[in-house]
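Here the complex is missing a single protein chain, while all its other protein chains stay put.
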Amino acid sequence: MCFSKEEKIVEEILANLVTRNRSFYTQGRVATYIPELALASPDILGISLATVEGERSSGGDGKYLFSIQSISKIISLALALEEVGEEIVFDTVGMDPTPDPFNSIMRLEMHQVNRPYNPVVNAGAIAVVSLIPRENGRERGNAVLDLARRLMGNPELEINQKIFESEKETGHRNRSLAYYMKSTGTLKGDVEDVLEGYFRQCSIEASVEDLGVLGATLATGGINPVTGVRVLASRTCRIIRALMVTCGMYDGSGEFALRVGIPAKSGVGGGIVAVVPGRMGIGVCGPSLDSKGNSLCGMKLLEDLSRELKLRVL
Amino acid sequence: MCFSKEEKIVEEILANLVTRNRSFYTQGRVATYIPELALASPDILGISLATVEGERSSGGDGKYLFSIQSISKIISLALALEEVGEEIVFDTVGMDPTPDPFNSIMRLEMHQVNRPYNPVVNAGAIAVVSLIPRENGRERGNAVLDLARRLMGNPELEINQKIFESEKETGHRNRSLAYYMKSTGTLKGDVEDVLEGYFRQCSIEASVEDLGVLGATLATGGINPVTGVRVLASRTCRIIRALMVTCGMYDGSGEFALRVGIPAKSGVGGGIVAVVPGRMGIGVCGPSLDSKGNSLCGMKLLEDLSRELKLRVL
Amino acid sequence: MCFSKEEKIVEEILANLVTRNRSFYTQGRVATYIPELALASPDILGISLATVEGERSSGGDGKYLFSIQSISKIISLALALEEVGEEIVFDTVGMDPTPDPFNSIMRLEMHQVNRPYNPVVNAGAIAVVSLIPRENGRERGNAVLDLARRLMGNPELEINQKIFESEKETGHRNRSLAYYMKSTGTLKGDVEDVLEGYFRQCSIEASVEDLGVLGATLATGGINPVTGVRVLASRTCRIIRALMVTCGMYDGSGEFALRVGIPAKSGVGGGIVAVVPGRMGIGVCGPSLDSKGNSLCGMKLLEDLSRELKLRVL
Partner (left out) sequence: MCFSKEEKIVEEILANLVTRNRSFYTQGRVATYIPELALASPDILGISLATVEGERSSGGDGKYLFSIQSISKIISLALALEEVGEEIVFDTVGMDPTPDPFNSIMRLEMHQVNRPYNPVVNAGAIAVVSLIPRENGRERGNAVLDLARRLMGNPELEINQKIFESEKETGHRNRSLAYYMKSTGTLKGDVEDVLEGYFRQCSIEASVEDLGVLGATLATGGINPVTGVRVLASRTCRIIRALMVTCGMYDGSGEFALRVGIPAKSGVGGGIVAVVPGRMGIGVCGPSLDSKGNSLCGMKLLEDLSRELKLRVL
């Protein structure tokens, strides 16, 4: 199950996979909706594996820091599940996948019971972060950062202030979603304050090595294999892994399940965290995105890796 | 992995699970959209397991025959994938889950490229059966029946003529979907002829024991563990298992993934086939359905079974 | 009010308006969804006025014959209103305008009570023709033809057989709409039989002179000013004129009300009938259509005419 002794072989495999897949970046585009994201080099590509025994291997741009964006949605969801419980969370948001773009207002409105479809569409994630019992949005953002540090075993993770300010300044679509939910009673509290927490969590910066450990912690059922500390209940991890499979890759989730066959969650910063339950976590990052908002090279790399290491669970 | 020596224990577990979950039938309703389905007793409940070694155990109403309905969609999809190939199939239908009811016309129209969302919404399944290279709809329906027999290891499976006639007589929603696809060029050929094949496949009758073997064949990667015959390529099985996870339970797929955590496909006859890759297939049937069209007792039973035998793959 | 003595002046005005507006045809396109329509010359343009005193003047291609297409919807609606009454008609279809293309399935499904929005979207018109109490679709189509002859004072009007056959052969979108309504119970009877009547009424051939008299009959409140015969009740005419204003020009109705300001109904054969209550009817035809399905030159011509003769009622 572990490949500790073949670490060199694994690193060689990873390096080859990075080389083989890097050139696909020309077929995609770096996210441009906020100026800070648009600065990323499109040809960056990194990967990191962390086994449930805590062994790690990396390839390509393993140390590159990027904002985790929508990957933060599973962290705030984990926090909400642990602090307010499944019942309240799933009274507020649904559990069903949606084929629509990640920030659709139309979908939000059509959902008759006025619940966002699931916790990983933008509306759902905004509703989820509002549930975290902290004094204000800033504190909620900091609580998500604190959990991210423990899940990734990296106490030095920080929020990128420039990205946070940029999100806050330009996030009118998210304001529209939040005010809509405010008008239907789904969202409590002050909208700008709720968004403060949401924009903060999206701006957490990490490397693929950090994401690999996050994935490994979800793979063990909640024990960080690097620090040895239990961070989440195993039930919380199951819920998150299931959501990753059905809705983790925006409206490309169905195709990703077919091609790669493991739970994963992407962000528009180019990162993807993937989980092989009982075996390992994987972090990848390539900022060039496909039309659905997923890292193009990252997905290709995961498809190759899944085939070569026989990672599929589906 | 196998429980051959503990077969009695397993049968006891299954009997207990049936007893524990049967009473939930009062919370649902038998499908009534065709008269033949409305005749089913709502309190029927059966389950059958088939391991990848070919061992079988059943509980409750294991011999009860029911029409497999939407479960046939994965069989015709398998046939189309093997006979015309992935490329043509997924040029015709998408791979993405949809949160909408299983026969939505609205969704069909909104999908801009005029492809049904995926092969297991009604529109997608109608498009898929039309791809099977046979002379006419009757022959396509028979080809699906033939594959069903091989997948379930039961050469005696038949189409229920009364249900077939009833589907044909009342299937105006499906006619509407098919004519819509005809008007956009997605569907070739004569609409009534295409529907003949579709209604035939929906009317195939089987027991939970048959579904268990179907599931086991998908679990092995294509070899029927009872007959020992390879029926499908392993890649076909992977595609089907992935689709089962993301869209197998209509718009209850997300919640099912959370609660049960294994690939499954349901039909409005009350049947569900579930797959634990590398381990076993499971067939259940309880005709009382929830509002999304899934067997109410069947899902509860699978949730209990998944927890007790630790079947989750997510 | 009448311009009988200035008939020559009027004919001169009409001739000038035709000359001035004919060249706009290059900005539009002839309907191509059935081969027969695609054969029309795009630069045809004709206009005809008929006063409530029965005086007529024409300009341009006044004798050109074209299929009236959606203009027939107001004729079959008039027939249904007179023969089965307002209550049954408006239990079956709504009265509200819709901004969507004239044959939207999506809109049909979203309308919660399962009524088409109004009698002039395709779904609504199909539902309306099904209400006409005749033995079968052929007879319903003939009854609409008979009423058209009386409204236009032209007993020689006929159904164009080639166009009728072509509509029938290619009308899959209308079949989809009809089967959808069949599945929800909105439509009674055999779908192909209902469509027979609908395709027949769409294929009635007329000239702009005929349409002018139709408009004049609606302008008088139901008495054909040429034949002197009362053809419709005044209340029926009021209902039809009101529907023409709010939904007569597909989703260009709002803009047409602003620019021209009189009730009108268009068809994809290029015809438009317009009504100035108490004053006159106007028929125009120019087969080159804008993106919404309305005659491009026809609308421009009506805008000029409305301004020059001060025809606005809004």
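Going in written order, the chains are labelled A, B and C, and every chain counts its residues from 1.
Following the convention adopted for this analysis, a residue touches a chain if its C-beta (ideal position, glycine included) is under 8 Å from a C-beta of that chain, and two chains touch if they have at least 3 such contacts.
None of the values given here were measured: they were computed from a predicted structure.
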item	value
Partners of the unshown chain among those that are drawn	A, C
Residue of C:V245, C:I272 or C:C285 touching the missing chain in the full complex	C:V245
Among C:G60, C:G197, C:P225 or C:P263, residue touching the chain not depicted	C:P263
Touch residues of chain C, complete complex, unshown partner	94-99, 107, 117-118, 238-239, 241-243, 245-247, 251-255, 257-258, 261, 263, 277, 312-314
Sites on chain A contacted by the missing partner chain, in the whole complex	104-106, 108-110, 172-173, 175-180, 182-183, 191
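Keep in mind that, in the parts below, only the chains that are shown with their structure count from here on.
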item	value
Centre-of-Cα separation between chain C and chain A, whole angstrom	56
Distance from the mean Cα position of chain B to that of chain A, given in whole angstrom	32
Chain C: positions in contact with at least two other chains	none
